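Okay, handing you the structure first.
Every protein chain except one is present and positioned as in the full complex.
Letters are used for the chains, namely A, B and C, taken in the order the chains are written, and counting of residues starts over at 1 for each.
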Amino acid sequence: MGNSLGKIFTITCFGESHGTCLGILVDGCPAGLPLSQTDIQAELDKRRAGQTTGSTTRGEKDEVEIISGVYNGFTTGAPIGMLTWNKDVDSGNYKKNKSAPRPGHADYTAFVKYGGFNDLRGGGRFSGRITVALVMAGAIARKLLGLSGIEVLAHTVEIGGIKATPKEIAEIKRNVDRSPLRCADPKAAAEMAQLIEKAEKEQDSIGGIIEGIALNVPAGLGEPVFDNLDGELAKALLAIPAVKAVEFGAGFNAARMRGSENNDLFTLKDGKIVTTTNNAGGVLGGISNGMPVVVRVAVKPTASIPRSQETVDAAKMEKTTISVMGRHDVCIVPRAVPAVAAMMAVTLCDFALRAGLIPRVIK
Amino acid sequence: MGNSLGKIFTITCFGESHGTCLGILVDGCPAGLPLSQTDIQAELDKRRAGQTTGSTTRGEKDEVEIISGVYNGFTTGAPIGMLTWNKDVDSGNYKKNKSAPRPGHADYTAFVKYGGFNDLRGGGRFSGRITVALVMAGAIARKLLGLSGIEVLAHTVEIGGIKATPKEIAEIKRNVDRSPLRCADPKAAAEMAQLIEKAEKEQDSIGGIIEGIALNVPAGLGEPVFDNLDGELAKALLAIPAVKAVEFGAGFNAARMRGSENNDLFTLKDGKIVTTTNNAGGVLGGISNGMPVVVRVAVKPTASIPRSQETVDAAKMEKTTISVMGRHDVCIVPRAVPAVAAMMAVTLCDFALRAGLIPRVIK
Amino acid sequence: MGNSLGKIFTITCFGESHGTCLGILVDGCPAGLPLSQTDIQAELDKRRAGQTTGSTTRGEKDEVEIISGVYNGFTTGAPIGMLTWNKDVDSGNYKKNKSAPRPGHADYTAFVKYGGFNDLRGGGRFSGRITVALVMAGAIARKLLGLSGIEVLAHTVEIGGIKATPKEIAEIKRNVDRSPLRCADPKAAAEMAQLIEKAEKEQDSIGGIIEGIALNVPAGLGEPVFDNLDGELAKALLAIPAVKAVEFGAGFNAARMRGSENNDLFTLKDGKIVTTTNNAGGVLGGISNGMPVVVRVAVKPTASIPRSQETVDAAKMEKTTISVMGRHDVCIVPRAVPAVAAMMAVTLCDFALRAGLIPRVIK
Partner (left out) sequence: MGNSLGKIFTITCFGESHGTCLGILVDGCPAGLPLSQTDIQAELDKRRAGQTTGSTTRGEKDEVEIISGVYNGFTTGAPIGMLTWNKDVDSGNYKKNKSAPRPGHADYTAFVKYGGFNDLRGGGRFSGRITVALVMAGAIARKLLGLSGIEVLAHTVEIGGIKATPKEIAEIKRNVDRSPLRCADPKAAAEMAQLIEKAEKEQDSIGGIIEGIALNVPAGLGEPVFDNLDGELAKALLAIPAVKAVEFGAGFNAARMRGSENNDLFTLKDGKIVTTTNNAGGVLGGISNGMPVVVRVAVKPTASIPRSQETVDAAKMEKTTISVMGRHDVCIVPRAVPAVAAMMAVTLCDFALRAGLIPRVIK
């Protein structure tokens, strides 16, 4: 229960960090979309490890295999199954501390919920590796949205308290994929990289903030009062491990503004109704208003740190300490960037299909 | 589409601000819960207008009527229908500006989505008045959760940039209902009240931040990877008009901490596993960890302000200005507090039923 | 749980036989559909009692009240709430036998499921009166389908073993509404009426078979492999109290044919691909094939009969007898006919919306 998302464009996620594979089913994708392994792989490669300092040494190639729903290079309308087999698995470190939950991890909650039957190797279902599955689904969603001209991008706007200078969309697009930290501001990125190195030396970890932007989203997507565009986006983004907060447009700052400042005034531009500012982040009353959909998520610092932390031995019910060894990223933010874009795309795609914006057969 | 929420405890919302009524159906409520109009009315009264400066002059009594699902004082297991008839409706101000969308409102997005057929009197479906329906559902959820000892409270922690000093749970409980601003810190509340008066004089509005807290939530609620406790809470809370951001525990601040600071260490207390801090806000890996579930939402300043604002006349496609008259709250935060508690309760209730924590028949 | 049906066009049913009202919410109806009380009332009147021998003496007028979702004579895109207040309630007969379940009724199963808290007056949620709600929703669905030329009709094809002679569609349409038994064959109808009178005299009841036909359904509706057109229709039809079986096209007879007889051969007619026969009942592989969708449902004889029947007293756990007095129809078939058409319409409407056949705004 709980591993499916979306009403028309429905993704169902499965697989474990140290199990056989990670996989996702995409049901409801229109027939007739050209789709190949290459389309998926390009997105997957962006989240692969080893592109920056402090990244995990686990050397997964993450090669996607499409096992259903595609025939002769086109989607068939049947569910699309995609798998990435786990190959470089080393579960040695996870056996030691079986009964001592790692602070900041889901070990304890999963233990309670699943009665200790959950696969805790590498975090099992709670590993950041599940974003492999999300990114695979996102790749399809992005292709579909592209047919309507909708683009989704995500970039790092803050790491360890260092804020990137805001950039124009064009510059973000240009810079983000060539920045190992997925940050459009090279100067800030350099400082962030130093901070990551520092945290690594200190056997610690750091977090940050990712901004997701969807461009050319037409006005009218979202299904109030409960299936709001912002509500569904928030839910989808909180499925990314380590995300602890979500804000749209001015977000928490809106709470500190006057109405006269925060209200985005309507005006005309090129014969279309637009707003002069975008404090709403492209969403009014749970429905897109035609402006860019802008969302920011807080990513907590990686829970796995080598330094000794206090915990309890749940079997003996006594205090103990733990040093989380395994293979982890000092800062997960850069590798979560493709997952943010993926979850935005998946959500928007579902709304576009609900609204009839994308046809059921692509011609 | 989009007006139902929850998998087992499912609420379906209907009605308009200036229509016949506001209503909600609660399906999936276990049979055997003692329930009367009084239970619901007590919650509704907390969100009624006129309790503070700058509150709308619309004088709705908001009397609940239960129209199904309750027999002989107990829930029957059938859907519970609840209505509040609209009585003090004055739609005069809404007819004037039919084609000029009010900045910060859903007028424009609803117009596009529903082709102009939406009922725009008083904001129609997008009015803050729909929280009447949410609060009615929340009243039932709170009673059900109470059977397991789970309590939900909400309070104002910030208005117009003025922050309340953090208080102990006991003090929050004691103060919140007697504070017209629903703020547990009387000193801050006095300043907030002044700020609201000032904004009103300046024909402007202000926003703020509400914190919701759920106590005694057992570890194990939440259905990863998509139906996470935090994800579903965020979605439910973003259904409250004017909410633009949601954070759990340390939230955005977590993004600025080190892992060694942010990780909540496990320890033992009274023979139970607890954490020494609660930066996680009671949720790890999408599942409750037994600590209080703590969430904060940003409420934007009321979009309706009397001062003149630029907008466009969508019929003529030319620029114009608008002064939003109607009857509105200068600061909606205090009246959104019961809605925050309601949506938390509704969400937790659904998870408690999914987990089998609440039986299908109350005995 | 369980009182909502449909994915895009979603109906949620509430109310009890002897409670305050019967009601239904229709969520997902496109905006811009002209809709008035009169549209709904016309359908409701067809299922009203007292039109034939042996019909209940309960004199409900069943006047619909629309309480949300319609503004200025058009649907707004918001959920449409419809109520029928119960007025002629006489619950005297239901109090007597509280602990002795009536054979053939849901008294026993509801007692077990809801721990005795269910409202058993008049059968509560299990009364045939809930079809009032279904018919109200069906009225909207029929109007929507009509925009695409889709028509749904239903008629009595068998009562108490007396079979109506098959008639052409045109004749069925002409005859059904003027026949109190909703039977297109006047000769058979006369015999059926006599049989009903006979059963009434013998303090007994009889059942029958209803056929539903949907015309002009385009090929392509249905979402295999689980949300098949036939599967969803069957589920929707089995929600009508007393329905015990559903068959499509040749149905059970198909099981006795050869493939060479049962296969509907494709041919061309007026430039379109059609089949020469319709053993498939318009559904192949769970998807409509462009031929009329034909379904037959078996309606069991009314469970309420005045003659003495053996049962048990569940409180004392001893055998007893019961005579079901109340006010009931000797044969419920004619009054179930509008419900069959309603449930077909509701289901087809949902599929038409899923397929994008009906736009989200009617213009």
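Descriptive notes on the structure:
The rule is simple: a residue touches a chain if its C-beta (ideal position, glycine included) is under 8 Å from a C-beta of that chain, and two chains touch if they have at least 3 such contacts.
On a predicted model such as this, the values are computed, not experimentally measured, just so you know.
For the chain missing from the display, the contacting residue among A:Gly54, A:Pro103, A:Gly124 or A:Gly207 is A:Gly124, taking the whole complex into account.
Note that of C:Glu43, C:Glu60, C:Asp119 or C:Glu158, the residue touching the chain absent from this view is C:Glu158. The omitted chain makes contact with subunit B at the following residues, 7-8, 354-356, 359-360.
Remark: the residues of subunit A touching the chain excluded from display are 1-4, 8, 10, 12-16, 19-21, 23, 25, 27-28, 31-32, 67-69, 71, 74-81, 83, 110, 113-115, 117-119, 121, 124-125, 360-363. Although one chain is not shown, part of subunit C still touches it, namely residues 1-5, 13, 101, 103-106, 108-110, 112-113, 125-126, 130, 158, 160-161, 199, 204-209, 219-220, 222-228, 230-232, 234-236, 238-239, 241, 244-268, 271, 273, 275-276, 279-281, 284-290, 298-305, 307, 309-312, 314, 317-319, 354-355.
Please note the rule applied: only the chains that are shown with their structure count from here on.
Separation between the centroids of subunit A and subunit C, computed from CA atoms only, is 46 Å. If you average the CA atoms of subunit A and of subunit B, the two centres end up 27 Å from each other.
Computed centre separation for the pair subunit B/subunit C is 39 angstrom, with centres defined by C-alpha atoms.
In subunit B, 1-4, 13, 110, 113, 125 are the positions where the chain touches two or more neighbouring chains simultaneously.
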